[in-house]
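Just one protein chain is left out here, and the rest sit where they should.
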Amino acid sequence: MKRERNTGLSRRGFFRAAGAGAVAAAGVSLIPVTALADAAKTNAAIDKLTGGTATKSGRIKMKTPIIAENGAVVPIIISVDSPMTDSDYVKSLSVFVQNNPSPEVAAFNFTPACGAAEVKVNCRMAKTSAVVAVAIMSDGSVYKAEKTVKVTIGGCGG
Amino acid sequence: MKMRQLLLALTFATTGTLAVTGLGLGLVIGQTTAAKAEGIRSGYSYATKETQGLQDDDMSNPGYLWVDTGEDLWSKAEGDAGKSCNDCHGDAAESMKKAGVSYPKYKDDIGKLQNIEQRINQCRTDNMKAKAWKWESSQLLGMTTYVRNQSRGLPVSVAVDGPAAPFFAKGEAFFNQRRGLLDMACKHCHEDNAGNKIRANVLSEGQINGFPVYRLKWGKVGSTHRRFRGCNKQVRAKPFKNGSDEYVNLELYVAWRGRGLGVETPAVRN
Partner (left out) sequence: MASARLKVPKKAKKGDIITVKSLIKHKMETGQRKGKDGKPIPRMIIKKVSATYNGVEVFSADWAPAVSANPFLSFKVRATESGTIELKWTDDNGKVVSQSAKITVQ
């Protein structure tokens, strides 16, 4: 069954145009201060995890909802491309929700016996945020991926 | 893929119901042909595909943790009579198969409607000589979810004629009665605006074919009366008590509104 969604395109288009105009005019960053702080907190947590190793992109696939039905349960599927052999496997996969009070969600520790580095977990998201996945390989290399999930305030509780 | 297509084809080909085969696929079709013919929609059809995915897999559907609780309690002897549900009712899959589709029912000995929670508690107090369970306790929720789960896939079919008729009329009146500071009736959201948005949520038809339901918002399973209370509070109306006549009558009316929908207990909703 398809759900009708009235959000999105027209509003997004409007903001893009307005934002572009505003940036051009004022030359001021539109990113709110709290978001900058959250990103800094998450990056610090990632640095602590990786020992500052530079992160590469690729190898991580993330499946997340575009809009979370409810921020209390956001299903996330993450898989990391790896042969999972004794000499080449994913050692750990850490997940962060950038705009949460604390960004850490979970860390998954694999062994070659897993055969595949793929996990499915439900996480809590306080608000719209980037979900960041960081994979550390057996050779020490680090990969990072992120996806934004929208979290809205519902209208009907009870 | 093939299996899914086959099952879908069966749903729309038969005039009757599609009973869920316990294949562990947990694939519950939210609507049977009868309900679909009348344009009645289950809350499942308004949910995002991720939420539907949570419901479809018995291993990711947290409501099943309450089914497990109910299953454990089914064989637990309690009360002065020293009996368990199993002692009288045997295998729940057999004896409770139709229980989930027909409640609330008119009951002679009390002269009014009785819903599943009340029926279970009456069995406990009268037959098991045990204490009644509290309405939102994990035991009553577990047992109600377990019992109704036995009817999964069968179409809701409540009796609204005969002795149930006057109570059904009261439930219908309640549904259409404005109340609270917001001066709204159930129908304003669930009939006039089903499919529209209230802030960021999509309004459903307010069907109860999936109750007791695992609400993401509650982080646990909850009863129909809990939901009614919440809805009443939303329009700033004083909620009625769990197990009140008003809510049991309303339950019959709302169940009838969803006639023909497959039982989805435990459903997963926002």
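Chains: A and B, in written order; residue numbering restarts at 1 for each.
By definition in this document, a contact is a pair of C-beta atoms (placed from the backbone, for glycine too) under 8 Å apart; a residue touches a chain by one contact, two chains touch by 3 or more.
Just so it is clear, the model here is predicted, and its values are computed rather than measured.
Among A:39, A:114 or A:130, only A:114 touches the chain left out of the display. In the full complex, subunit A makes contact with the omitted chain through residues 72-75, 84, 97, 100-102, 104-111, 113-125.
Residues of subunit B in contact with the chain left out of this view: 57, 59-62, 64-65, 68-69, 72, 219-220.
The rule is short, and it goes like this: only the chains that are shown with their structure count from here on.
Averaging C-alpha coordinates per chain places the centre of subunit A 36 Å away from that of subunit B. Remark: subunit A residues 1, 3-4, 6, 65, 67-70, 72-75, 120, 122, 152-158 touch subunit B in the complex. The touching residues of subunit B, counted against subunit A in their complex, run 30, 41, 44-48, 50-51, 53-54, 60, 189, 195, 197-203, 216-217, 219, 226-227, 229-231, 233-234, 270.
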